[in-house]
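Excluded from the complex is one protein chain; the other protein chains are retained at their positions.
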Amino acid sequence: MAANDPVRNLALAALDADEMLRDLLVPGADVRLSFSELYRYVNDPAFELSPAAQDKLSADPAAAADLERLIAARPFAYMPRQAAASTSGAVRREVERAVLTLTPSRATPAQVYLGVEIVDLENADVPTHLFVRSPSGAWLRQALPAFSGNRAQVLLEANSAIANALSTPESEVYLR
Amino acid sequence: MTATIENLNLEEGKSEVLRAVLAGIMESSASDGGPRYSERVCRALARIIVCRSYAKPMLELSHLLAIASARDGRYEEVFWGVDRASTGEFRRAFKLFQGIRPDVRVSSNGVRRGHGADVFEISYRRMPLLAALLEFMIMTVGYPAVETMTAGLRQGELADENVLEAARAMQRSLYGYLKDHLPPVQRQRREHHFLGYADAHAGNRSGADVINDDVVMAYWRSYAASEDVDAKTFRSVYDTARRLVVALDAAADRFAGAYARSIGTDLEAGEVDPADVDAVVAAIDADTGPLDQVLETCGDTVKFINVGEADVLNELPLGDSTARRLPVSVLRNAVFGAVQLRISTALRRGVAPVIEIPDPAKGYYTEKLTAYAAIVAGTERLAMAALWSLFEAGRAEAVDLALALAPDLDWGQLARSAAEDADNVVSLDRAGALRQFFAVVPDARGDELAALLADARRTWRGVNRAGFRDGDGEQAVDVIAEATPWVLRLISSVRRTLDRDLGQIDWSGHEHADATSFAEMFGNLYDQGRKR
Partner (left out) sequence: MSQVAVHILTTEGPVAIQRITEEDPGVSSVICLDGLAQVLPASPAYDAFVRRPIGVIERTTGHGAYRMDVSARIDEGRSWQLAAYIAHIAQQQETSEEVTVFATGEVDSELKVRPVERVSLKLEALARQLDALGFNTEKAIILVPENERDAPSQIGGVPVRRVSTASEALALAGLAAPTSMKVPSGNIPERESGRRVPSWAILAGVVLVAAAFFWIGGDFARWSSLAEQGRILDLEQDMAAVEDTFLGGWRAATYRKWRNVTKPRIGRLDIDGSTLLAEDAAACADKTALEKRRMTQVYTGTAVVCSVEIRAVSDVRGRVVIGRLAYWPNGLGNEDRATRVMRGSHENSGRTWTLEFAQLPEAGAALRLVIISGAVDINGSQPWYQDLLSAHINSAAFAAARDRLQRLGFDTHALDWRRK
């Protein structure tokens, strides 16, 4: 069999490639956060990113950009940054399709009611959760309970990260 | 796009980012914690990347994105709406696309896009790989970039040019990425050395014919003690020979067949076409045989094959030409490869090894053949039990399985009317035939079909394995239905290997000679080691 036999060349090239393939499939020190996980995080309220995955996300600007695009792509409603904070302590953000309110509990001042009201109920899937991007760029997620009529309500600890982020006028909110 | 095999310098570290992406895809999980992409799909993806053979898959992906966007533009809901990227889940997902648009057709085999003669079809079996490719694209060039490149695919009915343009854009993008992250392949010394040895002893033989049982044994005897190449174990030499046999046969097949080759590939100058490399690597990939397909499809839900049986059947090279070309080496590897493994394991643990040469008087090779036959007989029994499960669940796959298990049965009108039309749309005749089939009452003393079903029921009742027990549920039936074609292929593949390749040899002569040869080699390799 001649050294420049095309069959032989192809076979050896394939074996070399196969070896490289096997080598590539042995995980190294770094494992990227997959898009599948980001997609589940955005669309499945029951799915939580593990602390390790959250660490990866915060250290991976490309994955963070993918996440942002996923959340921002075709949301039910988007609530941009606000000009100024409310002086009353209550928060209200209103866009065409939804109203978000944060109302301190009278019964337990350490807790607040997050209310989401939507319009156009019959022409769209109701949102199942909201995402808040804090001014630092970190994402927070809050699952919404089933809507009763056009309203869903969650009771939050007033000092929780999500309540704080929602109270911050510079944060952005996506309903999905 | 061509590459010369002389250009084989490894750029260390360049591939770490790529490795991290592939690892991310391999580790992405379904909701039950299992892998979202099967190992086979991950390997196929890596093959596309390493061989840079992404042109055709990218075109397929582009068509699939166009179809998946047909409902409301949200292709992600199809690709990631399926929990596990499997054939069955994509089949279920695309059921919802039936009749959604005139240019999109859904059949039982796959989805089609286009009109008249200009139709592009993508099978459900191909979709897991295309989903992994899309995930790879997003993880490398970024989701926003992919969204931009595929924006033209989400605008209702499309001209083919839109699809081609998106495919080209994604190809360009991936080409740019791989230019920075994929190092050239490294020349593998082991295979090159073995093939050089085989060539030197080939006489006037060529191609895979240069490798036979004698060459394998002679190479091992010559180089087992060598420091230059890694050939100490018979198993490593057998594996090298096997890989070369498969690669050479697949390469010869590529050149014999009328495969479209990239323009400008200069074969005389040693250039190779990426699509050819991809095809040969796919052939080398040992895990694409029917056994792996059965194990992958069944998971822990249905135990057509248990772990012990899989270990034994793994000794048989199914789905390639190894058993035909190297029949004796197959059993030498199974028997003496295992003996040598026990020796090296003991040495690694610091234990004095015991060299256990099997007794030729007991017919150790024929014993092996009997063991393979026994396992495949058990699998056939499980296939019969599976018929009852599918029949009871009213699954159409029961008909196909019954036809496979009892091909001589007089199916009469039932078999004739069960044929599907060109579009795989269930015709009324098929519906009628199915109704007739499922109306049969199992009866051991009844006509052939009734008796077959009674046999299946009796077998079912005698089996106690996962997936074959009353109450194992609908999921088990789904898995049985999906796995059955692979099980049948496994059975026929093992039978063919045993009957055609391994059954024609006088094993008793080999048993005596090999016991002596291997005892001598093991003695040389390990007794000297112990003396040192």
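Per-chain numbering from 1; labels A and B assigned in written order.
By our rule, a residue touches a chain if its C-beta (ideal position, glycine included) is under 8 Å from a C-beta of that chain, and two chains touch if they have at least 3 such contacts.
On a predicted model such as this, the values are computed, not experimentally measured, just so you know.
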Which residue of B:Gly99, B:Gly116, B:Pro407 or B:Gly471 touches the chain not shown here: B:Gly99
Touching residues on subunit B - with respect to the absent chain: 98-102, 425, 428, 431
Subunit A residues that touch the omitted chain in the full complex: 90, 92, 99, 101, 103-108, 111, 113, 115, 117, 121-122, 145-151, 153-157
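Convention: only the chains that are shown with their structure count from here on.
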Chain centre separation in whole Å, for subunit B relative to subunit A (CA means): 36
Residues of subunit B touching subunit A in the complex: 3, 5, 8, 15-29, 31, 36, 42-43, 46-47, 49-51, 74, 76, 80, 135, 138-139, 142-144, 147, 185-188, 191-192, 195, 199, 202, 206-207, 210, 243-244, 247-248, 250-252, 254-255, 267-268, 270, 272, 276-277, 280-281, 283-285
Residues of subunit A that touch subunit B when the two form their complex: 1, 4-21, 24-28, 30-37, 39-40, 43-44, 47, 62-63, 65-66, 69-70, 73-74
